[in-house]
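This report concerns only the one structure given below.
Of the protein chains in this complex, all but one are displayed in their positions.
All chains are identified by letter, namely A and B, in their written order; residue positions are counted from 1 within each chain.
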Amino acid sequence: MRLEPREHTPLAARLLAPVAAVAAALALCALLVAWTGAPVLRAYGLLLEGAAGSRFALTETLTRATPLILTGLAAAVAFRAKLWNIGAEGQLYMGALAAVVLGGGMLDLPAWLLLPTVMIAGAAAGGATLLGPAVLKVRFGVDEVVTTLLLNFIVLLLVSMLLEGALKDPMGMGWPQSAPVVEAAELPKLVERTRLHTGLLVALGLSALLWLIDTRTIWGYENRAVGANPRAAAFAGMPVTRVMLRTALLSGGLAGLAGVIEVCGLKGYLTLDLSPGFGYSGIVVAMLAQLHPVGVVGAAVFIAGIFVGADAMSRAMPVPNYIADVLVAASLLCMLVAGLLTRYRLRRG
Amino acid sequence: MELFQTILDILVSAAFWTAVLRIATPYILGTLGELLCERAGVLNLGIEGIMTLGAMAGWMAVYQGADLWTGVLVAALCGGLMGLLHATLTVPLGLSQHVAGIGVTLLGTSLSYFVYRLVLPQASTPPTVEPFQPLDLPGALAQTPMTYMALILVGVVAYVLYRTPVGLAVRMVGENPAAAEAQGLSVTAVRVGAVVAGSALMALAGAFLTLSAFNAFFFNMVNGRGWICIALVVFASWRPGKALLGAVLFAAFDALQLRLQQVAGGVLPYQLFLMMPYLLSILALVLVARRASYPRALMIPYRKGER
């Protein structure tokens, strides 16, 4: 058996690939569920119900999807430029840090000014965090995978240090958490009496905007060329280094914004468990979406649904909620294979 | 000056070097494993997850009544299986080594947590096992058998790579797979073999944590050690001897910061000390990146007969 490149990929195949991948992942994880002794169909039924079975479940899923859209976009724009940003987790915390510093009462501004300021600052913090590894990559040829990964740990330690020191909430009963952001820095709710907030609209808007930039502007044109063949792009006269750094700022900025939005829209203050791995899940989101900015939205909602649904399921039966993480990882690996099959066909001989 | 004296005192104590070798062991094993994969041309970012799985599986086997060495073997087998997964995706299928590796790490980690929680649903304090004991030797030689195993493995890997036909084959597929194919070698078989063996070594690094350094399995216990191993491979220029040197140097810094933390803990936040290993790894990468001579075919998938 060998692989032969396809001349072109039908759109249906591209749309079907993630569906097939998810189905395969669900089938594989059914073995694990069965191992726990729980009835598989009922478990998956509970998962679906927990993710989308009620208005509350749906808003919970969308709330969870909001940061995932942003980290998914962060991974998608970076991966398209072959900038392997695995540090969205750290960039997210840097954004959140900026949010609680500036939004915690330091700036006395009206809401219409404070919110954008905090968002831009958070995005800048996240972007700056990725700029470091990107500069090391273009300047010294240091592999960005390892540096961005290591930075995740450094940032978390920095946050921990600040939460036990300078940023510690005096009213926090001794817990390592920051003081809450002021009311003017809070994102309005989208649906009353739920946790769903307007951060979702920001994420959706950015996904559409990135798609437009990608297809309609010379920025997007340069990004695609540099991502697909940096040598040819440089030969044609495109500013490859600048495109790389620009992509780093954008990718890190999106992840930083995810941190801001989690703080200002949902939590209100910063703790060390602000993100249950949104940065890493963002990679899965981006891959399921085949790095397409609009596809990211669908993929993020799906992944969020898995997490929210698995929590509900694990409350009802003896299946540890880590099944969600296994499902997500399996989806990523299956998606890789499915994506390959849209680009190649299997041939005998 | 006082700090200098403190550091000197630390450096000459036998207890310090005992700690260094203990801290170095998982880095030695993990770096050797990653080195083997990369020498064959495959980046294995699954290392963090494979180490976690090795830690969990080895411990779980012993907790379920197996003896310690059986636990080590179970860990190696689980690691090898994860390696087989990574190799299947990246070698015959030629998928992105970056993304596949991240996927393997996510899978290894989540699978470990899932199984651990499934077997021990409500353990508030993690249950323990009786771990490997240090050998009854003087000074820094008082290490557990797994540390000695790691040191011996450095020699074994170096010997295999440079003195045996199969080692030459591994180096060849990492440098120029087409040349290896033209000499009648199966690039796929050699690469898959190297990744499986390398991944088994990574899992041993994880098992050392639960069966030798500690006696229980904790969540997040690998804590970035795998990523540091990847940096150490670059630092070591893909050579086993230098990998040992790098791991020991790194461990020495780590042990030093632990001691200094005890001495200067009141003055500086402990997080600053904990950051040191990560910062050090980045610094090491920057220093060697310019003159690093990568295996030429690293991260480049090879598809036979593709034009």
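To be clear about the criterion, a contact is a pair of C-beta atoms (placed from the backbone, for glycine too) under 8 Å apart; a residue touches a chain by one contact, two chains touch by 3 or more.
Everything below uses one rule, namely that contacts and distances are computed from a predicted model.
Visitor: Refer to UniProt and select, among "YCII-related domain-containing protein", "ATP synthase subunit b", "FtsW/RodA/SpoVE family cell cycle protein" or "ABC transporter ATP-binding protein", the name of the complex member that is left out.
Guide: "ABC transporter ATP-binding protein"
Visitor: With respect to the chain omitted from the figure, which of B:T70, B:N176 or B:Q261 is a touching residue?
Guide: B:N176
Visitor: Among the options A:A27, A:L201, A:A236 or A:V294, which residue touches the chain absent from this view?
Guide: A:A236
Visitor: Pick out which of B:L185, B:L204 or B:A251 touches the chain that's been left out of the picture.
Guide: Selected residue, touching the omitted chain: B:L185.
Visitor: Need a quick check: the contact residues on subunit A for the chain that isn't drawn.
Guide: Touch with the absent chain occurs at residues 7-8, 216-219, 221, 224-225, 228-229, 231-238, 349.
Visitor: Where does subunit B touch the missing chain, residue by residue?
Guide: Its contact residues with the unshown chain are 163-166, 168-169, 171-172, 175-176, 178-186, 293, 295-296, 304-305, 307.
As a convention for this text, only the chains that are shown with their structure count from here on.
Visitor: Using Cα averages as centroids, what's the distance between subunit A and subunit B in whole Å?
Guide: Taking the mean C-alpha position of each chain, the two centres sit 28 Å apart.
Visitor: Okay, in this complex, where on subunit A does subunit B touch?
Guide: 2-3, 32, 35-36, 79, 84, 86, 136, 140-143, 145-147, 149-154, 157-158, 160-161, 164-165, 280, 283-284, 287, 318-320, 322-323, 325-326, 328-330, 332-333, 336-337, 340
Visitor: Inside the complex, what are the residues of subunit B that reach subunit A?
Guide: Against subunit A, the touching part of subunit B is residues 45, 85, 89, 93-96, 98-100, 102-104, 106-107, 109-111, 113-114, 117-118, 121, 223-224, 227-228, 230-231, 234, 269, 271-272, 274-275, 278-279, 281-282, 285-286, 289-290, 292, 303-305.
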